[in-house]
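Missing here is one protein chain; the remaining ones are kept as they sit in the complex.
After this line comes subunit A, so read on.
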């Protein structure tokens, strides 16, 4: 009994250590974001700002085109999420229900696309988009994000489609519903929660993305939040810590909120994928 109790205590202690390790950098970011310059310069920084202020946020908006960036990020992420889900759902349906070489090739692509070094894809993409005059434009970036979000979207959606019993569709067909009708009025409503979760995941993926945005967007008014964030860090790596922390904190909030909403579904989706292995 005694050893069990010590073991339990040890487990709690270990869990606490993990949580501290995972949480402290974020708490430090928040703390820095609300500190006045005087405290940031002090040699003995504290966890809780003695004199909390919003000055860093004001300064951040003044220094860089943060509002533009916020807007661009929003357009890119929303566009990517909506388009990705619109085109991925029908394809996922076919991949889940048909056993054709094409469906198998698509599954193969989903796996292989995880292994591309981006540099091999970004140079041709850069050249292609340049010819289409879609360099330095948010719509061009949306196109790239859609394809970039597709592998995971397909993978999630195929799982959700498989969870819908085909008998339901067959019953609708027996009742005389055409294929499109069956898809729209029987399958789609059952898929809705999965589609929403997939869209939100695609949103986060696009919202957080950095590399493609860095290469494809050149003028400051066109850039997304992650790219603009890096401008706070000067050429010699010297950063104005307060505004940098404030802007970074703002850029994280949407992802955190959405992630909190779909957290269960993502872990659930992972579970489903693993169960079938």
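Everything below uses one rule, namely that a contact is a pair of C-beta atoms (placed from the backbone, for glycine too) under 8 Å apart; a residue touches a chain by one contact, two chains touch by 3 or more; residues count from 1.
What we mean here is this: contacts and distances are computed from a predicted model.
Engineer: One chain is missing here; what is its name in UniProt, given the choices "Sugar ABC transporter permease", "Acetolactate synthase", "Fumarate reductase flavoprotein subunit" or "NADH-quinone oxidoreductase subunit H"?
Structural biologist: "Sugar ABC transporter permease"
Engineer: Check the options A:15, A:54 or A:192 and report the residue that touches the missing chain.
Structural biologist: A:15
Engineer: Touching the absent chain: which residues on subunit A qualify?
Structural biologist: Residues in contact with the chain left out: 11-12, 14-15, 18-19, 21-26, 28-29, 32, 40-45, 47, 86-88, 90-91, 93-94, 96-100, 102, 106-107, 109-111, 113-125, 127-128, 143-144, 146-147, 150-152, 154-155, 158-159, 162, 165-167, 169-170, 173-174, 178-180, 182, 204, 207-211, 215, 225-227, 229-230, 232-233, 237, 239, 241, 244-245, 248, 251-252, 255-256, 258-260, 263, 266-267, 270-271, 273-277.
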